[in-house]
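Notes follow once the structure below has been shown.
Yeah, one chain of the complex is gone here, protein chain that is, but the others are all in their spots.
Each chain gets a letter, A, B and C, in the order it is written, and its residues are counted from 1.
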Amino acid sequence: MAGDSIGKMFKVTVWGESHGPSIGAVIEGCPPGVELDLKRIQEELNRRKPGKNSFVSSRREEDRFEVLSGLFAGKTTGTPISVILRNEGFKKENYEDMGGIFRPGHADFTYQAKYGIRDFYGGGRSSARLTAPVVVAGAIARQILCSEHGIEILAYVKQVGSIESSVCSDEVDPRVLLESPIDFPDRDREKEITLLLDQLKEKGNSIGGIVECVVRNVPAGFGEPLFGKLDADLASAMVGLNAVKGFEIGNGFRCVHLTGKENNDEFTVVDGKTVTSTNRSGGIQGGISNGMPIIFQVAFKATPSISQKQKTVDIYGEKQEIEIRGDHDVCVAIRAVPVVEALTAIVLCDHYLRHRGQCGE
Amino acid sequence: MAGDSIGKMFKVTVWGESHGPSIGAVIEGCPPGVELDLKRIQEELNRRKPGKNSFVSSRREEDRFEVLSGLFAGKTTGTPISVILRNEGFKKENYEDMGGIFRPGHADFTYQAKYGIRDFYGGGRSSARLTAPVVVAGAIARQILCSEHGIEILAYVKQVGSIESSVCSDEVDPRVLLESPIDFPDRDREKEITLLLDQLKEKGNSIGGIVECVVRNVPAGFGEPLFGKLDADLASAMVGLNAVKGFEIGNGFRCVHLTGKENNDEFTVVDGKTVTSTNRSGGIQGGISNGMPIIFQVAFKATPSISQKQKTVDIYGEKQEIEIRGDHDVCVAIRAVPVVEALTAIVLCDHYLRHRGQCGE
Amino acid sequence: MAGDSIGKMFKVTVWGESHGPSIGAVIEGCPPGVELDLKRIQEELNRRKPGKNSFVSSRREEDRFEVLSGLFAGKTTGTPISVILRNEGFKKENYEDMGGIFRPGHADFTYQAKYGIRDFYGGGRSSARLTAPVVVAGAIARQILCSEHGIEILAYVKQVGSIESSVCSDEVDPRVLLESPIDFPDRDREKEITLLLDQLKEKGNSIGGIVECVVRNVPAGFGEPLFGKLDADLASAMVGLNAVKGFEIGNGFRCVHLTGKENNDEFTVVDGKTVTSTNRSGGIQGGISNGMPIIFQVAFKATPSISQKQKTVDIYGEKQEIEIRGDHDVCVAIRAVPVVEALTAIVLCDHYLRHRGQCGE
Partner (left out) sequence: MAGDSIGKMFKVTVWGESHGPSIGAVIEGCPPGVELDLKRIQEELNRRKPGKNSFVSSRREEDRFEVLSGLFAGKTTGTPISVILRNEGFKKENYEDMGGIFRPGHADFTYQAKYGIRDFYGGGRSSARLTAPVVVAGAIARQILCSEHGIEILAYVKQVGSIESSVCSDEVDPRVLLESPIDFPDRDREKEITLLLDQLKEKGNSIGGIVECVVRNVPAGFGEPLFGKLDADLASAMVGLNAVKGFEIGNGFRCVHLTGKENNDEFTVVDGKTVTSTNRSGGIQGGISNGMPIIFQVAFKATPSISQKQKTVDIYGEKQEIEIRGDHDVCVAIRAVPVVEALTAIVLCDHYLRHRGQCGE
């Protein structure tokens, strides 16, 4: 009932607050006998870590995860996997005096309105810090998907402010992404972006961005009508992510301008397999995967934590002004890339197991 | 586990196929003692009915709903409300010969791939016909929301093809909508759209569109972190709706271009109440309503059912050509307006009851 | 959230009230492609029907079920199966004047206390009439279990009042049960029971009883720790059944008197298969089936509907006396036999699909 979990058969429950002693997740429904590569999980976690470039928050998060249950001799046992990450390296005093002041664009006011109480240190429960256990869970889901169906998930920054990558989703080169400090596939325009980010950082400002995600080798048949559609579940996962204001799949909002004739993906046969000639639908039809690559885009607003002066109100209803101290992401979309991948993996793994349960294999 | 339900406390389970004997919904969790206005529910259902204008499918759906349980002397009893709608007025022979042929842009192929069997008459389970019981459930949710908090939900067509309404959400006049055959708030541009729709209809083609929805008087506090956020649940409901390819809340994808300074909604106090000066976030922050109007947009692709010739494949893997007969919507977004309202009501009513359970009143 | 459903992957949602226009169930998660034998389902339903003997309520229930969705050409499609049963043959006037009076032993008072309103005709939502759609759903579950694993479920009356069957569970003869008007396996003592029932009927009184259920051919591995144990789910299903006051599995309450040495089932090997030499645990260990027959017992209280005069109170808090008219079951346990089987089938089918989803096949 409470909204702390994602997934039904592969289910991840995330607990914790930004500046509590630790945060973690309980991962249920993982099939037994899967040999987990813990090193790869840590690598995923490291991608999320601040410090890969200078435009993300420089809070030193150690982000070492520990597995407390559900593993035996390196293999999953089918019982819940509990993962924990210690919260270290933050300075509580940076936040203390903001306890009563609602930061614009943040969830301070809405948490206070809902619960009448909130852990305000570092945003408490609403902090993006909570995406760290999500990345761990996603990395586990990924290993299952990869070993069972060779499913591959690749997300990257598509746009920062008004600077868009010109590389289409089919031509994104993972090696270019690895070398890019901002997970951007278009080498030519990367410079423009880093320049923009430098300027914004200096001014204590931030900027929005778009993350694109492509999933390959998903078999046709994942997803459930009417309210468990694969695209609906991806939308829910993405829009639920901090700072996200939009989600679109396939050609998304661009489909509005097209006629049925222009927009429909015609079917054809290639190597004895039914495929679509185009992929405007983004790999999902009627909420169920059709075997084509799944492609979607996620719009992130600029980080609301800016050091420029802003008007606001405190919990006593008094008007206040605020300048948010501390190092914050200039473009939160950049740091969200591994989280988008992780959530995608969780949603897909859940639907894989649900499909196996209902339809067998 | 199966995806046939939406909501947790206010829960709607929809069953049926387009051309089966009937379709319906089981509505659970409705508070007891609510005096239901059945006539208003029927009015909502009539709005969805084809025939309001000449651009939507002219299938004659009787769409009389019957309540089979959960009501006593006109009031809800707190037990499940079962509603049923007879399927009448369709011609099975229009569909019969399409049984083995996958219609482009439809869910024929993915259902076949998932289940190995499907009811192909009129799209079976994947038909938009299934939104009729959703509208009934939504009308019930609406009466609860309205009586408890005076919550008002208003959706309308924002754009058809490339023709956009110039009326901003604050100035939409419900009377204009009532008079508009296409639920369009901008009288000046309505003519352009009807002209476009006439042309497309003649050519046996269709077009995409955008529906905008505004919800007023939602108290601050509805929605649950981390995976039960109000915007995430709205996104899931909308993206799960037939033909939807995109969802955005507040300024949505437009936020990408803005800096934090430009995008943040500053807090202020009006009449002793904490509000935001602007509403770029669309009424939700950190997944929880902030008391401002909730505003979101939904992108619909063009109806894939077009009478123009299309290439496709049948279940035997043979290439085929198809021309889809029958009267179909030229712009499915238009007909979706009451469904968007209904789903919004269901999501909000669910969160109202969840909030009441956890936090009291 | 509401308690109208049983099962997670094989999920049955039951709606309706005793004297409403109809009652029904939505059955979700049924695997696709199963050829349903509708005649056998009707036979199961007929077993529940009053009139098989003279000791059960003589209300003439037609109990014809209709399938409204989820079937195509006789096979399941994997989408929800909606079943409906018309309510006919009752006399509303028998109940009308009891609206305000709480019948002792019934749920009249508790429904009123919970909801502040209730459909009082024939017990409304709390009526055993609601077990009819459960029997339909159970019959479907049974066909899945039988075709997949040859699982067989057999329930029968073990005891009426103080008269107990002397036939042990291994020696119950299904043919004897078929011939017995009271589903009693012990021919020698059947006479005693029918005599007792005749006497009670004459006096307008009723009596308690025990139903025993044996399930054969369940593979080892169904059930989930810690809170989804197979025995816990059976207990929940049974104790939730009207008039049930106790549940025990294996040797049940008798285990209290035994030492560990006396009670443990030792393992041995038979035909290369690990089995237990005894089956005191009743086929489930640690909440998971062990491959041995599952055996449990369910205690039913006497029908509270008796024509003898009883003291009670009405909704205005006034003391009243009541004599309940109409034909009622003398021993409700007898009529519950097919319902116990149906619920068992639902629980097992749910766990079969859950196991297949998590652990594969």
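Everything below uses one rule, namely that a residue touches a chain if its C-beta (ideal position, glycine included) is under 8 Å from a C-beta of that chain, and two chains touch if they have at least 3 such contacts.
Predicted model only: the values in this text are computed from it and were never measured.
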### Task
Please identify which of the visible chains the hidden chain touches across the whole complex.
A, B, C
### Message
One chain is left out of this view; which of C:Gln42, C:Asn217 or C:Thr312 touches it in the full complex?
### Response
C:Thr312
### Summary
Those residues of chain A that touch the unshown chain are 1-2, 4, 8-9, 11, 13-17, 20-24, 26, 28-29, 32-33, 66, 68-70, 72, 75-82, 84, 114-119, 124-125
### Query
Which parts of chain C are in contact with the chain that was left out?
1-6, 8-9, 14, 102, 104-107, 109-111, 113-116, 125-126, 130, 159, 161-162, 200, 205-210, 219-229, 231-240, 242, 245-253, 255-269, 272, 274, 276-277, 281-282, 284-291, 299-306, 308, 310-313, 317-319, 354-355, 357-359
### Message
What does the interface between chain B and the hidden chain look like in terms of residue numbers?
### Response
1, 9, 29, 31-32, 78-79, 225, 353-354, 356-361
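We take it that only the chains that are shown with their structure count from here on.
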#### Entry: Averaged-CA centre spacing for the pair chain C and chain A, given as whole angstrom
46
#### Entry: chain A-chain B separation of Cα centroids, rounded to whole Å
26
#### Entry: Inter-centroid spacing, chain C versus chain B (mean Cα positions, whole Å)
39
### Message
Quick check: what residues of chain C touch more than one other chain, meaning two or more?
### Response
1, 9, 29, 32, 78-79
